[in-house]
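I have a structure I would like to understand better, so I am pasting it below and will then ask my questions one at a time.
Every protein chain but one is kept in place in this view of the complex.
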Amino acid sequence: MSRDTFAAGERLVSPAYVRQGCEARRSHEHLVRQLLEKGKCPEDGWDESTLELFLHELAVMDSNNFLGNCGVGEREGRVASALVARRHYRLIHGIGRSGDISAVQPKAAGSSLLNKITNSLVLDIIKLAGVPTVANCFVVPMATGMSLTLCFLTLRHKRPKAKYIIWPRIDQKSCFKSMITAGFEPVVIENVLEGDELRTDLKAVEAKIQELGPDSILCIHSTTSCFAPRVPDRLEELAVICANYGIPHVVNNAYGVQSSKCMHLIQQGARVGRIDAFVQSLDKNFMVPVGGAIIAGFNDSFIQEISKMYPGRASASPSLDVLITLLTLGSNGYKKLLKERKEMFSYLSNQLKKLSEAYYERLLQTPHNPISLAMTLKTLDAHHDKAVTQLGSMLFTRQVSGARAVPLGFVQTVSGHIFRGFMSHTNDYPCAYLNAAAAIGMKTQDVDLFIRRLDKCLKTLRKEQNRESDVPGVDSYDKTENVDIEETTLKLDNVLLDTCQDTSS
Amino acid sequence: MSRDTFAAGERLVSPAYVRQGCEARRSHEHLVRQLLEKGKCPEDGWDESTLELFLHELAVMDSNNFLGNCGVGEREGRVASALVARRHYRLIHGIGRSGDISAVQPKAAGSSLLNKITNSLVLDIIKLAGVPTVANCFVVPMATGMSLTLCFLTLRHKRPKAKYIIWPRIDQKSCFKSMITAGFEPVVIENVLEGDELRTDLKAVEAKIQELGPDSILCIHSTTSCFAPRVPDRLEELAVICANYGIPHVVNNAYGVQSSKCMHLIQQGARVGRIDAFVQSLDKNFMVPVGGAIIAGFNDSFIQEISKMYPGRASASPSLDVLITLLTLGSNGYKKLLKERKEMFSYLSNQLKKLSEAYYERLLQTPHNPISLAMTLKTLDAHHDKAVTQLGSMLFTRQVSGARAVPLGFVQTVSGHIFRGFMSHTNDYPCAYLNAAAAIGMKTQDVDLFIRRLDKCLKTLRKEQNRESDVPGVDSYDKTENVDIEETTLKLDNVLLDTCQDTSS
Amino acid sequence: MSRDTFAAGERLVSPAYVRQGCEARRSHEHLVRQLLEKGKCPEDGWDESTLELFLHELAVMDSNNFLGNCGVGEREGRVASALVARRHYRLIHGIGRSGDISAVQPKAAGSSLLNKITNSLVLDIIKLAGVPTVANCFVVPMATGMSLTLCFLTLRHKRPKAKYIIWPRIDQKSCFKSMITAGFEPVVIENVLEGDELRTDLKAVEAKIQELGPDSILCIHSTTSCFAPRVPDRLEELAVICANYGIPHVVNNAYGVQSSKCMHLIQQGARVGRIDAFVQSLDKNFMVPVGGAIIAGFNDSFIQEISKMYPGRASASPSLDVLITLLTLGSNGYKKLLKERKEMFSYLSNQLKKLSEAYYERLLQTPHNPISLAMTLKTLDAHHDKAVTQLGSMLFTRQVSGARAVPLGFVQTVSGHIFRGFMSHTNDYPCAYLNAAAAIGMKTQDVDLFIRRLDKCLKTLRKEQNRESDVPGVDSYDKTENVDIEETTLKLDNVLLDTCQDTSS
Partner (left out) sequence: MSRDTFAAGERLVSPAYVRQGCEARRSHEHLVRQLLEKGKCPEDGWDESTLELFLHELAVMDSNNFLGNCGVGEREGRVASALVARRHYRLIHGIGRSGDISAVQPKAAGSSLLNKITNSLVLDIIKLAGVPTVANCFVVPMATGMSLTLCFLTLRHKRPKAKYIIWPRIDQKSCFKSMITAGFEPVVIENVLEGDELRTDLKAVEAKIQELGPDSILCIHSTTSCFAPRVPDRLEELAVICANYGIPHVVNNAYGVQSSKCMHLIQQGARVGRIDAFVQSLDKNFMVPVGGAIIAGFNDSFIQEISKMYPGRASASPSLDVLITLLTLGSNGYKKLLKERKEMFSYLSNQLKKLSEAYYERLLQTPHNPISLAMTLKTLDAHHDKAVTQLGSMLFTRQVSGARAVPLGFVQTVSGHIFRGFMSHTNDYPCAYLNAAAAIGMKTQDVDLFIRRLDKCLKTLRKEQNRESDVPGVDSYDKTENVDIEETTLKLDNVLLDTCQDTSS
């Protein structure tokens, strides 16, 4: 409230109390001003009252909330449903302008501020998370895959002769489709097995460049975060190759912001070689709903070029979500989440190691993968070729989400390209395995429940296998699991063998 | 609540009352079942309690809301901020799957249902709005322009030799950019002047096809809704040409769902010729926040192909908004909005005609444009070449949003292409003019305020012009305008000449 | 946001747009300042964004929302549940202070302002509704009955010898209990029958005063709003008696604010005689949840005395509800509701008259009752003594709420006092009847559904009665009623004979 309004309040209530309230209001205001002036994520998170006051203030700056506005255009921010208006805090105009998703809208100063501040905060967090020399970034309300497509479409204008994208294999459909959709031909580079790990075949990459000729190659499309036993690509070496051959380099950093290792790889790649853009998911790194990505890079003008490629205004919803989230957490809160994730990774790793050994399996040695783990399913697979997929199904029906049981020899055709050994990132991985990941926001309870349920599933499968043969029985690893859940989920058990394999992609 | 739960309630409160409550619950449930069974927009809108109950029910079907869930994947629908979770009704998993934006997610039965139902409802509304033979459609959380890009990228795979898109000129940047971003070369077909109207030059279109050869042409990209004096393209004739030459036809129907004329053109085009897809904005037609579009078509499998081109999951936010809105309005509510818009168009047209004549101007005769109107600014322009842009600025500062003052001779370069007479859809329109539109949700009050403020602005400008010359003064058209608003807005008056021209694009 | 904050915003977004947003903010602020300065209900209702901004501003003035507050008391406005905090807009400290429910709290300037403004707005509305000379009033978070008790308890201190309260009979339990709870002996004055109406027996009142002696009488406790065929008490005459004998006068105006007739009676009573306090329900007059009342009067200091009798702080929830409601409606909106209610009363009256005559019954002539109506149930009662209660039950199970079927001869003991003919306000009303009322917020649809369902019920009962006898059948009055509802409700039909009689009290 303004000075005059407070003065009016003083006549109703004691001036001293109103003035104290007025002082208190200034401390909220102070936080908002700091944010606008510095454009950085506050160290300590804001409480809800400051946050909602801020969003309210933004909203009243948009023309659809002007008390005296009259609209005679075709897009006036009118909203039919009060529920819809409220859930968007009356910020209706979206972000960007027909020419540029980062541009300012005359009709919507508040939404424009929201957009600028969000991008500024996200940039701050990327620096903090391990890429201090990032030059610019922006939030785009599209999936990581579609955002990669936008990068490729932007590069097309700079490299009119290019037809191919060099792509170290990663078995995730939307990565592959991002290139197909952009109209390019992916050149798949098979990974090499080093110990248990699947790593980038640098020689094959370089050979392919020489074979096709640099000018015919749009870019190298590499990946950081991925399911074990694949590990992040050798970004430094790829970046050097890109620099040497004058080829752009786009990195799919889908859920890599949460890992200092992934971020360090990007920082190093940019330092010693060439990285044009790196793209990350909002939801996977910032615990917001699915639907947004961040396109970031080391060259301000190239990032701006990408932002100018998006034709039309865009949803402000993902930006709003990440803004609320970062202001609520503060940079300290986000750092805490990163730290806890690291600890949870160790914990999951230890628990899974113990469990696997109890079943004569082992945890794959994948030290370069900071997020995902894999335990072998050799003995399971040996008895029955459907046992691996059955395990996946059993876990799903027991409300374990995100675990992937990867059988051998699965063949999948994606947009006309045949992938042998699909899901395992290679044609012939030595054994079937099960994936589990320690992602941001995971709790000890998730790990404990997972281990118990996996134990039960393995035990059940083991029993079935032992009906004929005579393998020594394994006692259940843990007995404290809630019985109710088990009972309800068991009913669903035989339902969905077909769903088990790919629930997490 | 289930039967058992109600039974427990009966022990606390009189059984008769609980049973009455239980019966009442069934009538809410009945509405939900009808919706799922029929997949159609209910005739009467739902009240908020049914709606929120339904959204709650959807949410508890998603794995992130399972009470016993444990997540060991990299995307588990975890949300850091309670505010964010709540505003999305805990529907966090977005829509679609890595391979297909219309696909079902194993982890998120509720969000998947939301997606299916929304697409089904929107299809129902498109039929109701004038395109009864539409075969399929889907909501995509991208701007209209980016959605057009996706259509073009899909067509690329079917027409590998194509380089060009035939495009009857419309001066809106994102339309043009949608083709550039997709990597094609727009072939601009200048409009022809018929009376005051700018219409499609069919001969030029056909000549261009013959010149370039049909195989080199990806598609014709036509437009329905547009600013007067341009009018919707001659869709029927274009559709016949497309059929004859075997060229795809994509229609930009941005805000055309609200006009039975635009929808009729599409229906007719598809009946007599070829239309592959038509794309419309969610926000402009359904009064929801900016950020979504509907891609629709007459061939089910082609629409599915487009939906499979989107790499990755997508935001459910625009789908949720339109679902809430349609269930709140019901089909009767939406029809009422359409009817009111038509009436408002007549009213605006009459008022603007009267006002323009009072200032020795006239309303342009554009009977084929069902939404947008234009009044000449000849006398204004005659005195001073900056007067037209000044009018735009004055209107903006007086909280008139969406009006466009279009001067003569404005030149704009968009992605390397030079447009002469930009904003007017032609190189040399005979006079400067002012646009106003009657879009869905407009109120009588909008028209009245607009006419009053425009009157005041014109009077002010006239006075300035008359200081030297001796034209007879015009009395203000209306004197009832609120003084407060005028005073506050006057302060801003000289600020922003540069913003006046394009506030609505 | 303050000037400095806006300045920071201008560096991120164009200054002209931010300034426009800043101006727009001032118009919201202007409304708030007007409210605080004038203390009157705004003519036009506020939109939600102004309202929520206002509530936010109030909240940040309370110490529990100070960013730097530390609390070392036993009542610090701490809230365990975020849901609870949010639904109260973080206004946690309630209203009043240990000594006085109208006092200002040092810890909570915002809540104190809320309290003051609400009382001020409500006073404004009471004036507007027909009592222009009211001197003071306050909202108290208690039922009407408990609020009457508080008035009686206050009077006790002024009239230490008084034991009795003179009370023209009205059959509503909480009215009677309000006196019992306060520790007084109600002296029931039976009503007299004038035509169909039950009216105050003034002679009996005066006789009783003389019999008991004025000093032994605490006050006369009269009633305005009531169920027909009782009508509002003769307030003017009672007020004159009170003035003559020096006896206080407390009026139960439960749902009378919505009727200009009831309000006029109060205004006249105060003009010609004595009225000390009149008490009205918040929920019944202002369409808010149950739980609050307004205590008003013509002597400022007496009303303050009552407010000082409430020991302790009180819930701000009813005050908040009525504040939100009045700011949303504006005085124009409230007047519109009053006007519509009057129209609805005529409509209900006409429809009920027609229906009653179709069944050889009649609408009782009760012109002095402006809200409630009654139709006779003579023919029904003649056949079977349970038919009247059965009708009540049938209506209840058919989701007709608020209708009261009043049989003859019902005897009820309340706090030791025996009421013959309970529910009918007299020992022997000539016939059984059915009540229906046109209260604020009623819609045409309520009337139509009621008439249809009542028609069906009467027809069903008639049929049962005619099985043996041979009365000519009556056709159903209307046939369009929704079949589904009928079917579901029929199932409940026989369940609850005992609930029918008093569902509205």
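Which chain is which? They are A, B and C, in the order written, and residues in each are numbered from 1.
By definition in this document, a residue touches a chain if its C-beta (ideal position, glycine included) is under 8 Å from a C-beta of that chain, and two chains touch if they have at least 3 such contacts.
Everything quoted here is computed from the prediction, not taken from an experiment.
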| message | For a quick check of understanding: of C:Gly71, C:Pro132 or C:Gly409, which residue touches the chain that isn't displayed? | response | C:Gly71
| Of the residues listed, C:Thr5, C:Gln20, C:Ser112 or C:Thr144, which one is in contact with the missing chain? | C:Thr144
| query | Which residue among B:Asp47, B:Asp428 or B:Glu464 touches the omitted chain? | reply | B:Asp47
| Which of these, C:Arg87, C:Lys203, C:Lys354 or C:His417, touches the one chain of the complex that we don't see? | C:Arg87
| Contact footprint on chain C, counting only the chain that is left out | 48, 51-52, 63, 66, 68-81, 83-84, 87-88, 91-95, 97-99, 106-107, 141-146, 148-150, 153, 156-157, 172-178, 180-183, 225, 254-255, 281, 283-284, 286-292, 309-318, 321, 324-325, 328-329, 337, 348, 371-372, 396, 399-404, 414, 436-442, 445-450, 453, 482, 485, 499, 502-505
| query | In the full complex, which residues of chain B touch the absent chain? | reply | 1-2, 4-5, 8-9, 11-14, 16-18, 20-22, 24-29, 31-33, 36-37, 39, 47-50, 52-53, 56-57, 59-63, 65-69, 82, 85-86, 90, 104-106, 109-110, 112-113, 116-117, 120
| said: Take the complete complex as the reference. Which residues in chain A touch the chain that isn't displayed? | reply: 14-17, 19-20, 23-24, 26-27, 30, 82, 396-397, 399, 484-485, 488-489, 491-492, 495-496, 499
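Keep this in mind: only the chains that are shown with their structure count from here on.
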| query | Of all the chains, which has the CA centre nearest the overall CA centre? | reply | B
| note | Chain-centre distance (mean CA atoms) for chain A and chain C, in whole Å, is 55
| task | Starting from the mean Cα coordinates of chain A and chain B, work out the distance between those two points in Å. | result | 30
| task | Quick one: which residues in chain C touch 2 or more of the other chains? | result | 14, 16-17, 20, 24, 26-27, 82
